[in-house]
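Presenting subunit A:
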Amino acid sequence: MAKLDSKIPAGPLADKWRRHKTEIKLVNPANKRKYEIIVVGAGLAGASASATLAELGYKVKNFVFHDSPRRAHSIAAQGGINAAKNYQNDGDSVYRLFYDTLKGGDYRSREANVHRLAEVSVNIIDQCVAQGVPFAREYGGLLANRSFGGAQVSRTFYARGQTGQQLLLGAYSALSRMIAAGGVEMHTNSEMLDLVVVDGHAKGIIVRNLLTGEIERYAADAVILATGGYGNVFNLSTYARGSNVTASWRAYKRGACFANPCYTQIHPTCIPVTGDYQSKLTLMSESLRNDGRIWAPKHQADRLKPPASIPEADRDYYLERMYPSFGNLAPRDIASRAAKRVCDEGRGVGETGLGVYLDFADAIKRLGEPVVRERYGNLFDIYHEITAESAYQQPMRIFPAVHYTMGGLWVDYNLMSNVPGLFVLGEANFSDHGANRLGASALMQGLADGYFVIPYTIGDYLAGQKPGARPSIDAPEFKAAAENIRAMTERFLQIKGKETVSHYHKRLGKILWEHCGMARTRASLEQALKLIPALREEFWANVTVPGSAATLNQSLEQAGRVADFIELGELLCLDALTREESCGGHFREEHQYPDGECQRDDEKFAHVAAWEFQGAGKPPLRNIEPLNYEFTKMSVRNYK
Partner candidate 1 sequence: MNLAVSIFGSTIGRKIIIAATGVILIGFAVGHLVGNLQIFEEADRINGYGAFLHQLGPLLWVARIVLLASVILHIWAATVLTLENHAARQIKYGVKHTIQATLASRMMRWTGVVVLAFLLYHLAHFTLGFTQVATYKENLPLYTMVGDYRVAGFLAVKSGTQVLDVRSMVILGFSQPVVSLFYIVAVGLLSFHLLHGADSLFQTFGWRSQKWAGALRKLVIVFCALYFLGNLAIPGAVLLGKIPVAESARAAVRP
Partner candidate 2 sequence: MVAETNSNMISITLRVWRQAGPDAPGKFVDYPAANLSTHMSFLEMLDVVNDGLTLKGEEPIAFAHDCREGICGTCSCTINGKAHGPGHGVATCQIYMRAFRDGEVIVVEPFRARAFPLVKDLVVDRSAFDQIIQAGGFISVRTGAAPDANSIPVPKTDADLAMDAAACIGCGACVAACKNASAMLFVAAKVSQLGLLPQGQPERDSRVLAMVNTMDALGFGSCTNQYECSAACPKTISHDFIARLNRDYLAASVRSAFKPVSSAAGGSG
C-alpha cells in the first residue's frame, strides 16, 4: 500500500508556502550542475520548469514527442490566465482567488495547494510580461483584464483569443534561451514509454525516437512529468490529436498512484459534432460567455426553426433563469449539465439535437459590431471556418465537450508523486483543481508549477541524493525496461488483425461518453466496466499496425497510446463507480438535489482517491488521502 503523505506544511494558510520555502533543503550552486533532471513535456509546465531549473544550474534534459517544444497543447488555450493582481480595484485578493478556485473545485482540492497557486499567480504575470508576452492593454498602456466563469471579479489577463499560445511561446523562448546556453539538452520526436525505478526511486526513462524507432535509455537524478491530461480517452475532445496519457500511465504501472481519474471536465461551449469521421472538437472560449447569451427554444417544436424566427417569449435563457447571479458565467460543469438537460428534454438545436445557441445579437446591439469583432473576432472566424456560418448574423450552435482532466498522478505539496524522485506538474497531476477547474486556471497552474514551485521543491528531494550518484543506463533496471518496450512494440506489429487503431479509439470514446460522460449512474458504469475489458481483449487480438518499428510510424505511436487509454478508461469508470457522490465534473445521477445540482457526500468522500497498480489482471488498490479543511468551510456550491 502506497504511503500518501501530503507534506502540507503546518501554520496559518497564508504563511504555509512562505515558511515552507524557508524550511526546505537547498542544493548549493556548485552541486546543482552535478544533478541531471529529466523533464518530459514542454507545455507550460514542462517548458517553464526546464528553463527555470536550467537557470538555477541543474543539467536538464527535455523530451517531447512533438517535432518542436513549441507545439504542446497548452498553445490552444484561448481565454486567459487568472491572477490576483487586483489591477481593476474590484476587490480581488489572493484569498478571493483561492476561495473561488477551491469552491469552483467543489471542495475536493487541497487548501494549501490552492492557496499557494493564488499566491504565485501574481508572479506569473510579472514574469510573462518581462518575457515579452503581449497581453492586452488599455489605452494608458497598463494591462487589461476580463472576467471569466466562476468569479465575480475581473482578474483574467489575456492576449486576444490566444493567451495559451502567447504564454507557451514565452516559456518556449525561456527554454530556447537555456538550450542555447547549454543548460537544457532538447530531445524532440522522443516519446517516453517507460519510467525506470531503481531502488524505489525514479531514476530514468525509456524513450522511443519517433524518427528512427530507436529505443533509448536516459538516467537522471529526478524525473519530472509534465505530460498533460488524458481527455483523449474520450476520443472526441478539445485536446490535440497527439495528447495522450502514456507517460503518466506507464509511471502508474511503475507504482505512481493515479488520483481521481473520474474528475473530467466537460466544457460547455464547443462546436457540436457533425459526423462519424470527426477527429476533434473545437472549443469556443469561455470568454464568449461574457457577452454572449445562451438559450434554447422553450418548445420542442421550435428546435429546427431558424433562430431569428423564434420570438423572445419562446426562448429559454436557461442559465440566466437558473443561476440569476452568475447567469451565463456559471462554472463549466454547471453550464454543461444545464445544456445536457435542455437537450435531454428534446429542446436541443441543430440536425443532431445536440446543441444550444450562444447568441451575440444583444451584444452587437449594445456594443456595436466593431467592438464585438475586436473582442471575439478570431473566435468568430474559427466558428465560421468550421461551420460556414457567421456568428455575427446568427447565434452560434454550441454543445459541451471533454476539455480538461482534473485527475492525474498523485503528488504531495512538493509536487512529488509517491515514487520518490518522480515529480508531476501541470494538468498531469491532480493537485489544484479538485473536482472542477475554473476557466483561466489551467494556464495559471501550469506556469505556477513550472516557474515557481518545482524550482524550490525539487531541491528538497535532490539535497537527499548524493551528487553524481544516479545509476548508469546499463543498470539492469534500464535494460529490462528497454527490452520490455521493444517487445511491446514488436507485439503491436505482429498482431496483424482486422481493425485500425483509430477504430478502437472511437469505440472506447463512445463507451466512455455514453456511460461515463456528463452524467453517470451505477448501472452505466457497471456496463462500461464490462465493455472496456472486452474491448481491450479485442484490441490486443484484432488491431492492425502496418509498417515497421524502425522508422516514423504514426500508427505504431497511436497503438501504444490507445492501449493505455483503454486501460485508463477502465480505471476512470472504476473510480467513478466507487465515488458515490456528485462533485464538480463527476455527476452521479443517483446523487443530486431536487433542482439537479451536485450532491456531495463530505462524510464519506471528502478525500482523494489515489489508485495504485497491483499488477496486470489484478484490481488496483484504492488509497485515500483525506482532505482536511482547516480554514474554509465545505459548503454547497451556490451560483444562484
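Heads up, the rule we're going with is that contacts are C-beta pairs under 8 Å (C-beta built on N, C-alpha and C of every residue); 3 or more make two chains touch, one makes a residue touch a chain; residues count from 1.
The set was built so that all candidates are chains of the complex that A comes from, given by their letters.
Not measured: the values here are computed from a predicted model.
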What candidate from 1 or 2 touches subunit A in the complex under consideration? 2
Going by the contact rule at the top, pick out the subunit A residues touching candidate 2 in the complex. 48, 51-52, 55, 66-73, 75-76, 85, 87, 123, 125-143, 159-160, 162, 164-166, 169, 172-174, 176-177, 179-180, 186, 188, 211, 238, 240-242, 274-275, 277-280, 282-283, 381-382, 384-389, 451-452, 455, 498-500, 502-503, 544, 546-547, 551-552, 554-555
